[in-house]
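Apart from one protein chain that is not included, each protein chain of the complex appears where it belongs.
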Amino acid sequence: MAEAKGKAKAKETKEARETKETKAPAASPAAPQKARIGVFVCHCGTNIAGSIDVKGVVEYAKTLPDVAYAEDYQYVCSTPGQKIIEKAIKEKKLTGTVVAACSPRLHEPTFRRATAEGGLNPFRFEMANIREQNAWVHMHDKESATDKAKDAVRIAVAKAALLQDLTPKSVTVEKTALVVGAGIAGMQAALDLANAGIKTYLVEKLPTIGGRMSQLDKTFPTLDCSQCILTPKMVDVGRAPNINLMTYTEVDAVEGFIGNFDVTLRKKARGVLSTDEAEAKGIVGGGCNGCGDCEPVCPVIKPNPFEMGMKPRKAIYIYHPQVVPLLYTVDFDTCIKCGLCVTACGEKKAIDLEMKDELVKLKVGTVVLALGYDIFPVEKKREWGYQQFENVVTSLEFERLICASGPTGGHLIRPSDGQTPKRVAFVLCAGSRDNTGIGKPYCSRFCCMYSLKHAHQIIEKIPGVIPYIMYMDIRSFGKMYEEFYYRIQDEGAKFIRGRVANILEDKATKNLHVYAEDTMLNRPIDLEVDMVVLAAAVQPASDTDRTRKLFGVSCSQDGWLLEAHPKLNPCGTTTAGVFVAGVCQGPKDIPDTVAQAEGAASAASIPIHIGKVELEPYFAQCIEEKCAGCGMCVNLCPYSALSLVEKEGGKKVMQVTEAKCKGCGTCGGFCPGGAIWMQHFATPQVVAQIDAFLTGGAK
Amino acid sequence: MAAPDGWKPKILGIVCNWCSYAGADLAGSARTQYPPDIRIVRLMCTGRVDPLFIMKAFMDGADGVLVSGCHFGDCHYLEGNYKAAKRMFLLKSVLKDLGIEDKRLRMTFVSASEGAKWAKVVEDVVKTINTLGPSPIAAFSK
Amino acid sequence: MAEAKGHDYALFLGCIAPNRYPGCEASAIKCSRKLGINLHDMKGASCCPAPGAFGSIDLNVWYAMAARNVVIAEKMGMDIALECNGCYKSIYEVNEKLKHHDELRDMVNEVLKTVPDPTDPTKKGTMEFKGTIDVFHLVELYADPKICGPDKIRENVVRPLTGTRIGVHYGCHLIKPKKERHLGDTENPMWIEELVAALGAEPVQYRKKMQCCGAGGGVRGYDLVHALDITNEKLINLHEAKVDAVTESCPFCQLQFDRGQIEIKEKFGKMWGLPVLHFNELLGLAFGMSPAELALDMHAIPVDPFLKKIL
Partner (left out) sequence: MAKAKGYSDPKLEAKLQDRYYYREYSHPDFTKKVHDLARTVNHMCYQCGTCTGSCVSAPRSSYRIRLFMRRQVLGLEDEALTDPDLWLCTTCYSCTDRCPRDIAPTDVIMAMRNFAYQRGIVPVNFLKTVQLIYQSGHGVPNNDVNRAVRTKIGLPKDPPTTHAYPEFLPGIRQILDHWKVKEQADKIVAEAEKHG
């Protein structure tokens, strides 16, 4: 019975081939009778030639059916290399090309262009990956690697022989962009896009923009006041005519593709109307003007997350005086709906305690994700006593405690007794560079520098204070960073090279004993200090995973968003038209974040300025004479690109809406009648590859 | 069934373009060495994998087939990998009926950042097939 | 697993409890029965063997001898319960290692083949590590609500230790390394304190609670004053916290604290006179056993000051 199935399959394939012939004209001008494939094998210097007998592969290729020409070259991707392809196509009258070289994810576009230059349809090109997936992973077994390369070429040739002409579908790009997250990265990206003349939606889940940077007191190594350099930008964002700012809003759903993303946003019930919203509701001169009359009357008191819970806020609140937009927010989880605020607000009628979430639909051409980061829950490292001992704080809490606009007006005090600490230990790598499975394996990258800055800040503010910096390595890699290190050392900070083993509290004095080894001194130390600041590791912001999945963006093992290429495409993602900026792609300091934001913005503006993008034409096609109209594929399609239509004579067949089809092939993989033709990955083409591998071998 | 001397397993790998193929590339850039007994066919998504592809491979005498896609929830096309996984699960029972050990078909999930995992997966698959020996169909079709 | 078999356990005695502090053994058997934990003799069991000594000279011997003890319980079809942290390290850890590392298991079974059968010493070739049982420390079982739990202990107290302040010394090998144990936090655990509180006493926190007693790893034998200096630091911290007694779950720690104080007197000229009681001895007292039944006169440091407060 097995064999029977096999035969059945073979038959099906043959039919499919015929179908293709009958179908081909639709796509290609002149379907050639006999395939003539040219094979070009790349040495890539010694990258490939070092572990594969390139000449042997070429000689082998010449013996393959349909191969009209084969040649090797040092670097096929080079200009002369590409010329060879063009020349061969013309002189040898090739119908298709195969390049055996690196990964198609690297050079497929290059060789498609070369193939087109030679006068063939670019989709007549097929690539055999003999570098990433062969030469580099079988470096010590030249024989097997060479065999594998021959098979790869054979498989590629088999497909190339059946490839058709295809024309990429060109779609117009919506001239608007979406930026998710309004920290410094998102703000910068939005400003750049807006200044480039692009209508930009900037979406922030919190009630105000500014992100983590607005929580910082000063910034290294220049020591600019963070708020001072940030607020102007925040104001610009608030004012920019091209930016449509939507705070207290989350992304709810995403459909479509580059050029035409259909995004659904959830405007969370804020309980407060902006002046515009009020006007829209016909409340003349109404809406929230940030006067703050509502706040004092509110009876509910809660910790303010912006102040790391060290300062109270009401159930109707703003995070801090410089918020943008200056608009109060009702925390409906704690609001008791007493209505006092409504009365206080009076004629402005800004407060609506019955407000509900609201869904907003947008169409955008490109997207920038700037989702930011959270602090690693360092209490999980029990040995450092965070949340067990009052005077152990995190670096972000320290930022608020040292900040003039913070809960203590910038006077650093010990949480336990309000005293000014005279000896402060800064614990670096608090949860970073940790392979125990509790902390994070990576370097959080900016802790070293802000801890140096913290040391400077207390030296500046507290006469006679001694900062002890407990470090493994000081990573001062940026411009003027090493100089900053020099300066802080000069100012009197004490550097102790040893990772902190554990911290114990003196119950009587609430002082802390920091245990470590001074590895330079080769002695264990018991360092009694008044306060400990943990430079806690960073991790992706809480809802990063949910959001990235909405946009089909992958992540690396540690949860940070995965860039399209770590070196050559650091802002792109695997989803065309979606770009990343800032720490959500991996820990980075403010300069790097802003730089990447500008990169992402410019990358996101390109398709919009061009006005159209070409989509790879990997669409599904219905082979109507085979379609039984069962409609199973219709339910399978995740993009509802398929539908059943009635043809003359009442025959129901499936029809593809190409604009919606993304070419995943889920329908083609399922169709019981083999009635779906997946362009460029058609059943006969794939089956030919399988046959070529298993039955076409010389061995 | 023990492997005859000099026998090398023929293993077909069908991988999705976005996760597993990228993961395999990463293994390459990292120079992570693994056994050379697998040949790759790239599709855009494992959802495209027609069970008949795999039947065809076994009829052609493949000793093993590896289908590898994105992790659940990470599929570039939302849910192609779920559908593929379901199909592979059903297909395994069919294979059993045909007297083909279902261990010869394996579905794995390797993300674009898991180069080392890809190498490990191929190692495992090759190990499994080596212990199973040549496919009964291969012997039968000769 | 314990659940499935009801609450019967093979009691692994070790050395110091039966041969130096027999009260620990007596109360373990008696009190556990009151708590629905029936302990059964492990005929022909030996030293665990001492993890410090044997681990330091030949880990293979350590694996094999511990495995032999485990197999005795496997043949009884019971999980092991024991009352010494040192034994816990040997028996628990070897049991886990052999369960998960075939090559170790094979090596050990190769040797066990030649060892007499526990049921019939004339028979050989019947000893084989199968990995069918688990290993527990008695205090772990006392703390586990599924088996016993503090409430059940409270119910059975006839002589509450009210008015006494007790410092808890967990000892190292019961809970560390946390990755290979399953008893939670090792920086500041509190579950034995809960048991002490259940007896009516007041558990007291003190500096460096988790510090080692100093005896382990063969150091007590190798460099006595070094070991004693560590013990002395613990005693200073316990004294500072004004405790009436220190309790532990390890007769070896107990030996170090108890006899150690005599040696500290000799070597450093300090006399602390702090009563040292194994948790099972405390349990015995709270459950109404007499000091005589618990052979408390075997202690080098008289426990009378503590007894005065409760009798």
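Should a chain be cited, it is by its letter among A, B and C, assigned in written order, with residues numbered from 1 in that chain.
Keep in mind that, in the parts below, a residue touches a chain if its C-beta (ideal position, glycine included) is under 8 Å from a C-beta of that chain, and two chains touch if they have at least 3 such contacts.
None of these values were measured; they are calculated from a predicted model.
*Asks:* What are the shown chains in contact with the chain that isn't displayed?
*Replies:* A, C
*Asks:* Which one touches the absent chain: C:Leu183, C:Ala197 or C:Val219?
*Replies:* C:Val219
*Asks:* Using the touch definition from the top, which of C:Met190, C:Ile262, C:Met298 or C:Leu311 touches the missing chain?
*Replies:* Of these options, the touching residue for the absent chain is C:Met298.
*Asks:* Counting contacts across the full complex, list the positions on subunit A that touch the omitted chain.
*Replies:* These residues of subunit A touch the chain that is not shown: 383, 429, 433-437, 439, 472, 497-502, 515-519, 522, 524-526.
*Asks:* Given the full complex, what residues of subunit C touch the hidden partner chain?
*Replies:* Missing-chain contacts on subunit C: residues 13, 15-16, 18-20, 22-23, 25-26, 41-47, 49-61, 64-65, 68, 111, 114-116, 118, 121, 127, 172-173, 176-179, 186, 210-212, 214-219, 221-223, 226-227, 229-230, 292-295, 297-298.
Basically, only the chains that are shown with their structure count from here on.
*Asks:* When the centre of a chain is set as the mean of its C-alpha atoms, what distance in Å lies between subunit A and subunit B?
*Replies:* Here subunit A and subunit B have centroids separated by 28 Å.
*Asks:* What whole-number Å value describes the gap between the mean CA coordinates of subunit B and subunit C?
*Replies:* Chain centroid spacing, subunit B to subunit C, equals 52 Å.
*Asks:* Name, in rising order, each residue of subunit C that touches subunit A in their complex.
*Replies:* Per the touch definition, subunit C meets subunit A at residues 179, 185-188, 205, 207-208.
*Asks:* Can you tell me which positions in subunit A touch subunit B when the two form their complex?
*Replies:* 1-3, 5-6, 9, 12, 103-105, 129, 131-134, 136-141, 144-145, 147-148, 151-152, 155, 549, 552, 554-557, 562, 574-575, 618, 636, 638, 662-666, 668-670, 674, 678, 681, 683, 686-687, 689-691, 693-695
*Asks:* Okay, in this complex, where on subunit B does subunit A touch?
*Replies:* That would be residues 10, 12, 17-19, 21-22, 24-25, 27-29, 31-34, 36-37, 39-45, 47-50, 52-53, 55-57, 59-62, 70, 73-80, 83-84, 87, 98-99, 111-114, 119, 137 of subunit B.
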